[in-house]
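Complex shown without one protein chain; remaining protein chains in place.
By written order: A and B. Residues from 1 in each chain.
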Amino acid sequence: MISADLFSNAVVSGILLGGFYAAVAVGLAITFGQLDIVNIAHPAFVIVGSYTAWIINTRTGLDPVLAGILVTPIFFLVGVAIYRIYYAAFERTGQESLSGLAFFFGLMFIIEVTLILVYGVDYRLVNAAYIGESIDIGFVGIPYRMLVPFIVAVLLTGGVYLYLSRTFTGRAILAVAQDRLALQLMGADPVRVKQFAFGLAIATTAIAGSLLIIIGPVEPSVGRLYIGRVFAIVVLAGMGSIPGMVVAALIIGVVETMVGTFMGPSWSPAVSFGVLLLTLAVRPAGLFGRQ
Amino acid sequence: MSTPVLEVRALVKRFGGFVALNGVDLHVGAGERLGLIGPNGSGKTTMINCISGALYNDEGSIIFEGRDITRMAPHQRTRLGVARSFQIPKPFRSMTVLENLRVPLEYAAWNRAEHRHITDEAMAVLESIGLKHCAQQNSAGLTQVDMRKLELARALAAKPRLLVSDEAMAGLSNAEVDEILEILLALNKRGVAVIMIEHIMRAVMRFSQRVVVLDAGEKIAEGTPDEIVRNPDVERAYLGE
Partner (left out) sequence: MKKISPFWIVVVAVIIAGLVFTSTVKNEYYFNAAYVVLQALLMAVAWNVLGGFTGYVNFGSAGFFAVGAYTAIALDKAFGLPLPLLILASGTVCGLIGLALGYLTLRLKGVYFAIATLAMAIVFETLVVNWAYVGGAKGAYILTPDSHLWFDSYIQMLFMVMLLLALAAIAVSRYLNSSRLGRGLAAIRDDEVAAECAGVPTLRLKLISATVMGVMMGVAGAPYPFFVTFVDPVSAFNLFIAVNSIAMPMIGGTAHWIGPVIGALLVGSLQEIITVTVSSELNILFVGLMLVGFITLAPQGIVGLVRKFRGRKP
């Protein structure tokens, strides 16, 4: 018999985890969902975000989230630079399907190995006053190390959503995927729009990474587990829909926590990849996709 | 009227709520030259995608030489004898022009080809279309007009009895349009029925024995080029009221 408090605890922490997953996936929802760029290295950038937050936090004592926000401009520029290489080498020549994929795969690998070479494979963690504390509501305990990332993630995802739907540049990003003609009529250069959007997507990983290292200690290869999660979320949502992505993230978060609680944590990595395979097999357009 | 090589009955194709084709009938006689025209978004492209199998229609049926091909995969249709060319040329870029033709000869026409003389057959097709001089050239480096010719050559190498030519002349000069027209006429003389989708009216009217006009997913007119030119409905569809 499944006890009620174990169950409700699992649901609550699943939702908190899912909210955080949305922050990790929102960048990919832009690159993969809107720009059709399969950035396999996205989670690797999240790990770089974690290490950046860790370095700033341990050196200066600054709050990890603030550290993450502080470095977003640098991440943005890195993203712009990577898109420029990607565009010049693959997109312009129509090589994106094979070489482009391999490019990001290689990039992911280089990032991971470089982090291992420089910082080793030890788990790193950050300090903040709220980590370790928790509030109890009824028999459900909510640790701040989950609640803070959840709140920041909601703000980040909501902000990106509002930005895309309300601003001129945001709508241009949406148009890149759907309506090139409209984009030309707006007088925007598709390459510049994509470049900006890619930069934006990488900038979100700085914040997502700082949240990741608040939730728990991080080492370089953790990123790989997130490949399945972020792609499962974006594909399950139906490519590019931000509200759909939040729902998908919550589903993955809750299912993963359930499986971890009732079957054992060694099974939870398979959840997102299982969901991904199942979605591709049964409903490749996703839950909220067109067609 | 000759026995039809292709018969399309009450074809319906929807994209979500949008009805692209609304119960269109179409027939092509053996060896006939049919022009298919209509304003942008009238359903021409959807029609040929359904005929070639790139899209599956929601209702209605497609009969080719007496066989129902409505649910057949595109490659099976090509093997039966329905070939198409693409509006935007899609050469196999890693191959030479000659190798491009080997693919349909070795797949679509495999049962009808002389297996030992694939190269000779490919060369014969290239000669008939005026591409023999660049047989060994890489297909990615061709000029626009040669690219269009390669499209047609590849369709021909499938040894079709019906060729669907999708805007093979768009963006070409007058002289080049005439060149493509000659190729299509010569091909038709050998007994291949042709459906020509084209915006260049001069070419359609010169080429076609019969013209079908689509507008907003419906057939609004059908007849000889002369009849079509004088049809008030057609004028309205093109020029608006």
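Please note the rule applied: a residue touches a chain if its C-beta (ideal position, glycine included) is under 8 Å from a C-beta of that chain, and two chains touch if they have at least 3 such contacts.
Being a predicted model, the structure only gives us computed values, none of them experimental.
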item: Visible chains that the absent chain touches, using the contact criterion stated earlier; value: A, B
item: Options A:6, A:116, A:135 or A:162, residue touching the unrepresented chain; value: A:116
item: Candidate in contact with the missing chain, chosen from A:141, A:170, A:217 or A:269; value: A:269
item: Residue among A:46, A:71 or A:107 that touches the chain left out of view; value: A:107
item: Where the missing chain touches chain A, by residue; value: 38, 40, 85, 89, 93, 95, 97-99, 101-103, 105-107, 109-110, 112-114, 116-117, 221, 224-225, 227-228, 231-232, 235, 264, 266-267, 269-270, 273-274, 276-277, 280-281, 284
item: Interface residues of chain B (partner: the chain not displayed); value: 52-54, 73-76, 78-79, 83-84, 86, 90-95, 99, 102-104, 106-110, 154, 157-158
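Methods note: only the chains that are shown with their structure count from here on.
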item: Length of the line joining the C-alpha centres of chain A and chain B, rounded to whole Å; value: 46
